[in-house]
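For this depiction, one protein chain was excluded, whereas all remaining protein chains were kept in their positions.
Right after this comes chain A.
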Amino acid sequence: MPGSSCDVQSEAAAPMFCGWTQALGAGQSFFMPHDHHDDHPHALLPPDPALRVKALETILTEKGLIDPAALEEIIDTYQNRIGPQNGARVVARAWSDPDFKAALLADADPVLAELGLYGRQGEHMVVVENTAQQHNMVVCTLCSCYPWPLLGIPPGWYKSDAYRARAVREPRKVLAEFGVTLPESCAVRVWDSTAEVRYLVLPARPEGSESLGEEELAALVTRDSMIGTGLAKVPGEALA
């Protein structure tokens, strides 16, 4: 198997934060502007970090190091155009087309490139299939590496210390908190993403979906099912 992974039975990637006792680093102050009310004569003052971001943008723009239009384009892309619906299309296609699925599992990059689901933080993708014997779950213990072209920007919990530490240490417990309980006979494998390798879980095709077309199938594929903290919805299940 390419890339790094950690078997849940191993102790290798135990919590990375324990045993550290240093104080906080610099830059931790929390600037709180005084309360502003509607009757104030001036514009509402943004929070401190927002001003700091504006400062960086202005400096870099003035130096010609960035193009403000490109920033708008990036924000628009991730806010409006790229999201889990991309990954869902891939999963639905894999469920419907055995050759596509085989190619995807063997070497995802050319397959995804052909679909235009390539680039930015999706340069090297590995797709891992859930089976009756093995459930896969993805984490980034380092920070929040995530397949942007397929899933968009990660949810808050994916970036939290709690998930990043516990997904490796006690994956079954974490899965239970997401409402996923697996039989003991099903192993759980946790894949640790890096800046170089990103993972997409190919969830199991739900019972009762045999007659559905790709579009209907894609509607059953949730974001969490492609991270491995959920399962695909069964047909008829209310949209969550």
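Some notes on this structure:
The rule we apply is simple: a contact is a pair of C-beta atoms (placed from the backbone, for glycine too) under 8 Å apart; a residue touches a chain by one contact, two chains touch by 3 or more; residues count from 1.
Note that contacts and distances are computed from a predicted model.
From the set "Dihydroorotase", "Nitrile hydratase accessory protein", "Tripartite tricarboxylate transporter TctB family protein" or "Sulfate transport system permease protein", the protein name that UniProt assigns to the chain left out of the figure is "Nitrile hydratase accessory protein".
Note that of A:F100, A:Y118 or A:F178, the residue touching the chain absent from this view is A:F178. On the side of chain A, touch with the chain left out of the figure occurs at residues 16-17, 20-25, 27-28, 40-47, 49-60, 63, 65-67, 70-72, 74-75, 78-79, 83, 120-121, 142-145, 152-153, 155-163, 166, 174, 177-179, 194-196, 240.
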